[in-house]
Structure formats: structure tokens, C-alpha cells
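These notes are about the structure you will find just below.
Every protein chain of the complex appears in place save one, which is left out.
Naming follows writing order (A, B and C), and every chain is counted from residue 1.
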Amino acid sequence: MQNTFGNIFKVTTFGESHGRALGCVIDGCPAGLDLCIEDIEKELARRRPGKEHGSRDEKDMPEILSGIYEGKTLGTPIGIVVYNTNQESKDYNDLKDVYRPGHADYSWDAKFGIRDHRGGGRSSGRETLSRVAAGAVAKKILSLHKMEITTMFDAPNIEKLREEKDSAGGIITCRVTGVPAGLGEPVFDKLDARLAGAIVSIGACKGIEFGAGFASAQSKGSENNDRPKEFPNGFEFETNNAGGILGGISTGQEIIFRAAFKPTPSIGKKQRAFAKDGSVKEMEIKGRHDYCIVPRAAIVVEAMTALVLADFLLLSRLTRI
Amino acid sequence: MQNTFGNIFKVTTFGESHGRALGCVIDGCPAGLDLCIEDIEKELARRRPGKEHGSRDEKDMPEILSGIYEGKTLGTPIGIVVYNTNQESKDYNDLKDVYRPGHADYSWDAKFGIRDHRGGGRSSGRETLSRVAAGAVAKKILSLHKMEITTMFDAPNIEKLREEKDSAGGIITCRVTGVPAGLGEPVFDKLDARLAGAIVSIGACKGIEFGAGFASAQSKGSENNDRPKEFPNGFEFETNNAGGILGGISTGQEIIFRAAFKPTPSIGKKQRAFAKDGSVKEMEIKGRHDYCIVPRAAIVVEAMTALVLADFLLLSRLTRI
Amino acid sequence: MQNTFGNIFKVTTFGESHGRALGCVIDGCPAGLDLCIEDIEKELARRRPGKEHGSRDEKDMPEILSGIYEGKTLGTPIGIVVYNTNQESKDYNDLKDVYRPGHADYSWDAKFGIRDHRGGGRSSGRETLSRVAAGAVAKKILSLHKMEITTMFDAPNIEKLREEKDSAGGIITCRVTGVPAGLGEPVFDKLDARLAGAIVSIGACKGIEFGAGFASAQSKGSENNDRPKEFPNGFEFETNNAGGILGGISTGQEIIFRAAFKPTPSIGKKQRAFAKDGSVKEMEIKGRHDYCIVPRAAIVVEAMTALVLADFLLLSRLTRI
Partner (left out) sequence: MQNTFGNIFKVTTFGESHGRALGCVIDGCPAGLDLCIEDIEKELARRRPGKEHGSRDEKDMPEILSGIYEGKTLGTPIGIVVYNTNQESKDYNDLKDVYRPGHADYSWDAKFGIRDHRGGGRSSGRETLSRVAAGAVAKKILSLHKMEITTMFDAPNIEKLREEKDSAGGIITCRVTGVPAGLGEPVFDKLDARLAGAIVSIGACKGIEFGAGFASAQSKGSENNDRPKEFPNGFEFETNNAGGILGGISTGQEIIFRAAFKPTPSIGKKQRAFAKDGSVKEMEIKGRHDYCIVPRAAIVVEAMTALVLADFLLLSRLTRI
């Protein structure tokens, strides 16, 4: 359940890692937006792993099924599908009755009582493909408003991890420029609250902070309050401890947040793991996996950020009479 | 807009700090739950400031308007109202056209173009009263399932801050015991994603992390994966780096997260601030404010956590055929 | 559950007939709308029964709890409450364990297993008070767009029914003028579909038809298609068999629909009824009841129509890029 994201610009995703296809339906994209398949291909290509990542590599050719006519959106649902072509399900035969450490295997089984274990099923990172496809459409809306999302991260020595049969996590910093003041809702749907929910919904994300974040908890009010520039040109501030958001509403400053991602739980090293019957086994995970998910997760962070902002941009049309 | 929280156990809140009343309507609470006014009074009393906090103090007497009959919920909406009795609106006359640093004043005006400046209007911390009232009902549901929420925090020297006319932030750690494995949804409504959205929606919250959180970003997979106990009694682990959640679904371990709160932006010290016309002024904030919001925010963190968990508990009835 | 109506202009209602109060929270009303208590009182007064109706009569004094400042909406939730003052619960003592024919008593018990039998609880016609209060706010929005809703109905000889201790139903015709072309959504949220759902949700409504309605089922396409006027001034038609809606979207013609209401099930005449234990009893209903609900239902029809149209008016801001 709950596979729809957004209040106005609504995205419903579907698909398992080794099923027939993945995709999404975007409902709520206004009519008249220029959109073509290349817009989506471009973002999916950025998400695609290089050979050095060690992970499953396939072309991920998206197809737009509906909602577009002569290069423009119709205001009807945009269906997008990507067929799976390179799944190697036999790699997962050994994992049918073992719960891989750090994965959703056990919690999933406890919840549903039935599980497509191949490639992680719907809890696979491959699920994010649908998010990136939808995010590509959201970015088109943001670009009309001159909003731009960028991400940065620190990459560990990949070569070394591969030798060690281990994995690494990392921190992604995301910045958004061009955000008008006034986006976000005052109480439950604060802009930062929605971003927090969106980013933490990306698999392996274990935390998020805005502006000065955790450091602000150690500071004083007199230090943490951003103060007006001495000679401001509009509402400009000397610092941006707020991360561009006050009271859940954008201030017009740059939005900044940092998200923590844990190391990929799939590692080649021997590990102890629970089997379905409660016994403990030794296991080595084969399959194809990223040594570090962070570079690809950054693209997903951008996509989710775009979805949240496009949603609030549209919602802001409803604010005043 | 967007003043409803929850998918199944839905809470809609209303109210401004200096308006007639605050309150909430809970829609989706099952019929037959024992509930009385004391259940709500008890939680509101915990949220109420002591005199030492420096903030507005009033009785906050809740009234249940509907949804209860002979001590049990009817399955109909539970309306709860708390009338404002101790607002001192004249304290805010000077603030009508000045944007207090670190507050929602400017971003609110940019959004709505109209603002009840008295006591912060709807962006006041007083808004959380409705959350706590609703959380009290959610806790009743959790207690039927033996789930318990506790919070801890580090309190700064308050006395000293008062002298300095300054304020402090802090970090709240929240733990939930008794959570069954299987709560949370696999993609957008991951349990941690929903908690992140819920907690960051509390005013002044600037970050959240689950389990090992930001530290896990620096660790290796072989270290970060929680491993089975040598001689487990059920699915028990040596560590809890996951914070009790894998793939967005509870594992049955304790849920642990930490939330960072910035210092109260209202301080007595002189500050530079923007006026509505874009000019910069010096100001000192009077009114009644908490030197450190953290002890009271902890009660709100509990309430929001309870709302999320009650929602997922009910949702879990729909998982299997 | 499901006590919220609307997608953008969202109304959540609460309250039992003999509980403490009824009311609603309107979330999604844009900021800057002129609104005062008299706007709501005026509509509630129209809904109030005259003495000739035979039904419970009370002042129904609404109070606005939030969302208004200096005569304008703030863009925050508008809480409205009406306290019950004239309930006479002892009239219902005899009905605790009997299911009144034609009422929700049995189906309610089958559903919830617990019931506030006094005055019908939440299934009372008194519940519509909250709809009318919310509709008053929606009408303010429509009036900015020069849209006007009117209702007509045929009233039976009331005097005679009172003597017979019986009741009557009737048909309400509703017209809306000034509706711009383009309101309504193409598939599930067709304008007529939403109106149908809204109107049939009024207690005692047993049917609805749009334009030529059931008669169109007997006609031919060549007769039923509305044809352009010979010398049109804009998109004008000779007939309005469509009732102002084609493909679920308003055409700019007058919207016309007719709703059928069954006779009030509460009658003074002797009736056979099921008791809770499955036995059959003879009963006479006392209490205070309308002999014919139709004149008051017409006000509720207007309110629900206003809620639907205000919702679509706001939604239409999102249609184009």
C-alpha cells in the first residue's frame, strides 16, 4: 500500500526488481508542458551504474504510454514503463529462505507473509528507477521557474572496498537555488518535513538535517538566528543556518540539506544471518551490487527533491483567494 | 492547507495562538476504545510549561465535543477543543510589521500575504497542543498493544540563559519498545520516512537520524549490518544500528531515533531584523518564551510518534487477504 | 471514518445529535476571503425548522474558533462549532434496543457494535448542520465568481400528514448559473459524479439525475444531443439535455439536476420493528421529527453543491502549466 507520492503532483509507482517491468503514473501534471522521452532517458542514464559499481547494468529504456500528444502534456495521467531485461534470478535461489543482514528480507516477511526474494523484489534499489523517471518530469516544471537542484557527496575508495568484499556509505549534500519565498505549509506539511519524509523514504537513508542541522542543537539563539546583511539587497542574510526554510516555509534563500546513507548491506564477506526457521547460518552474498550506493542515490535525492518542490509549486497556486 | 495528519488514524488540527481556540478532529479511531477526558488532560499537563520556562502558562482545559458515548469511542470523529484564555496580544503590537529573526514571520507573509502576528498565529508552538491532544488518543491504542514511547534529552543551564537573555537548543532521543515486526510500508511510506516527516514537522526541529544515523555513513557494511546473537531467542541481534527499522519496516527491535532542535529564536538580546518594508531595525523581543523548548518538544515528539505508530498499526490490518 | 469531504477545499465534520456539539474544520480555504459569523448564521437560519415542521427547534449559534483575522480568512483551518442546547435525550430511552424502521439503527449496530441511540447519534439529520456551515463558506467563494445556486421542490400538505401521523418525501430540483466551462475532471471525478456522490450522501436521498436524466435513456441520439442555436451568441444550445455537463466537465450552460428524497422514516403511526435480539415489536415513534424533510434538505443540497463547485473552482487553477 501507499505507493503514491505527492498531494497535487501525484506519482504512483509499481514494479519488482525481477518482475516484468517497473514504472509510474504521474497524475496532476498540468497540461501544456513540453515533454519528450529524452527528458526521461537523460535522468535514467545518470542513475545507471558504471561498470565500476559492480552492480546490475541494463539499458533502462523508458516508454511513455499516455498523457503526451505532439510533444506536450495533455493534463491526463502520464504512464511510464521500463521493462526488466537483464535480471538474473538464479543468483538469488540460495537466498529464498535466508534473511540477508541489513536488508528488508526479514521485516518484509513478517509483514506480508509472502515475498519475491529475487533481487530484493520491491525493496530493491531498482525501485528508485520509477522515482527518477517521475522526477525528470518534475524537474521540467522546476526549470520553468528557474529552480535548480544540485547534489555533492564524498566517494570512498571503491577499488579498495571491492578487494575487501566490503561496502561504504556516505553523506549527500543537496542544494536548491531559485526557490521563491513562500513554498511549504505551516503545520504538518512543512517544506522540510516533506523533504525529510521524501529523502528518508530512499532505501539506506538513515538521517537528514537542514541548514545548521544537528550543530544548531549545540548553539545559542543569538548565534543561530540568521541575521540581515548590513546592506541587503532584498531579504538577504549573512548566514543560512535555517537552510532556506523557516516555520516550514521557504525564505527565498538557498535550500540546503544533508542526508546520511548507510553502507550497502550486500557484501561479499562472510556474515551470520537468520534463516526463515530462526536458525543462524553463515553466508556470502553473490549477485551484483554497488560497493557504495551514494553516487547513484544522489540522483534519487534530486528526483525526490524535485517531486516535493513541484508539488508545492502547484499547491502555492491555491494559497490566496 | 494540509492540516491533516495520517492515512487511517487521521488528525485535522486548527487554531491560532491568540485566536478563540485550538483543537483537533480525529477521524479513523476505531469504535469501542476506552477514552475519557483525563486521558487527554494528562498529556496536555505534561506539555504545559513550568514557571521556570518563562513562557505563557495557562490551564489548557480540553473538552471532548463528540465521538464518545459512555466512556467509549463511537467510531465517529472525536472533536477536541481547548479555548485560549491567557493570551496577551498587546505584547505583540510592536511586532506587526517586523519579521522576528529565526521565525516564520517573513516566510509566512511571503506565502499568504496576510498574517495574525499575535503570538505567532498558527506558526506558534502553541499549535502543538492539538498534536498532543490527538497523540493522547493514539497512545491509548498503542497501550493495547503494549507499545511504549519514551524520550530523553540534555537540558542546558536555564538559569544562565535567562540572565544572558539568550536561548538554547538540544537533542531529543526517542525510543519505542514493544513494536511488532512488520509495521511500515515498503516505498514512500517507510516507517522511518513517516517518522522523519512527522518529527521534522515540529517547529524548530532541524534534523533526525535513525539508529546509527549519520555515523553509519562513515562505517563499512561489515560493521554496520546488525548481526544475529550467537544464541538468539527469536530474531535477536547483537547491535541495533538499524534503529529497529529495515527497508522501512519495523523489525521488532526497539525503535530509536534522535531529533535535533534549534535554540528558541525569540531572545531578549538585541538583534537586527527586517521590517516589512525591507529596512533593517534593531529589536528586543519581550513576550513570554521558553528559554529552551526541548523539554516540552519531547512531549510533542512522543505525540507525533504515537500518531505514526497508531496509523501503521491500523494499516497493518489491511496487509494480508 | 471518512468524515472529510473535498480534495482541495476540504471539510471535516464531527458531532452527534445529542452530544456536546457539532461542527466542522475547513482546510483549504484560500487566504484573504471576506468572512464573518453572519455569513454562517444566515445559512444555518435557513436550515432551521419552522414550528410547523414538528421537529426539534434550537438556535444553532455558530462560533468561529480559528482561521479568521480582522474579517478575512488566514489560509489556515477554519474551525466552526455549534453547541447542542435543546436535546431531549429521555425521548429516546425506549429506542435503545429497538431498530426504527427505515433508519440507520440496525445497519449502524451491525457495523460498529456500539451506538449513541439518542436522536440518531451521528446518523441524525442534525449532522447536516455542519455541511450547511461549511457550505456557507463555499458560497462566499462562488459568489466571487458570480455563480449562484437555487433549489425548488414540491411540498405536500403538511397539515394532513400530521393528522395521519405519517410523512412524505419529495423531489428537489437544483440549478446553478454562472458556472464557467471547464470545471470537473475527465474520469473518476467528473463534475456530475462528484455531485452525485455529494447529494446522495445526504440522508434520505434515494436518487439523482442530471439534465434529461432517466428520460434520456428512452430517447435517441438525434433527439438527445443538444444542438447549437441557429444564431448563437457564443456556445449556446437550443436545449440542455446534458444538464450543463458533458464528459464530466461543465459546458458553461446552466447545471440542472433533480434529487429524490424518501419520506421521513420516523412516523407516529404504529409500525412493526426489529428489536436488537431479533424479535419483532410494535412501536410508535414519539420524539420531534419533520413530517417532510424536503424543504430543509434543499438547503443541504445547496450546501453540498457549493462544496463541490468551490472544490473544482480551486482545482481548476492547477489544470494548465
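Rule of thumb we're sticking to: a residue touches a chain if its C-beta (ideal position, glycine included) is under 8 Å from a C-beta of that chain, and two chains touch if they have at least 3 such contacts.
Note that the coordinates shown come from a computational prediction; the quantities given were computed from them, not determined experimentally.
For the options C:Val82, C:Leu129, C:Ile149 or C:Leu318, the residue in contact with the chain missing from this view is C:Leu318. Only one of the listed residues, C:Lys59, C:Lys96 or C:Lys206, touches the absent chain: C:Lys206.
Chain C residues in contact with the hidden partner, per the touch definition given at the top, are 1-5, 7, 13, 101-108, 110-113, 122-123, 127, 161, 164, 166-171, 180-190, 192-201, 203, 205-214, 216-228, 230, 232, 234-235, 241-243, 245-252, 260-267, 269, 271-274, 278, 280, 315-316, 318-320. Interface residues of chain B facing the missing partner chain: 8, 28, 30-33, 73, 75-76, 141, 144, 186, 314, 317-321. Touching the omitted chain from chain A are residues 1-4, 8, 10, 12-16, 19-23, 25, 27-28, 31-32, 63-69, 72, 74-79, 81, 111-116, 121-122.
What we mean here is this: only the chains that are shown with their structure count from here on.
If each chain is drawn as a node and touching chains are joined, the picture has every node linked to every other. With centres defined as mean CA coordinates, chain B is found 25 Å away from chain A.
If each chain is reduced to the centroid of its CA atoms, chain B and chain C end up 36 Å from each other.
For chain B, residues that reach two or more other chains under the stated contact definition are 1-4, 13, 111-113, 122.
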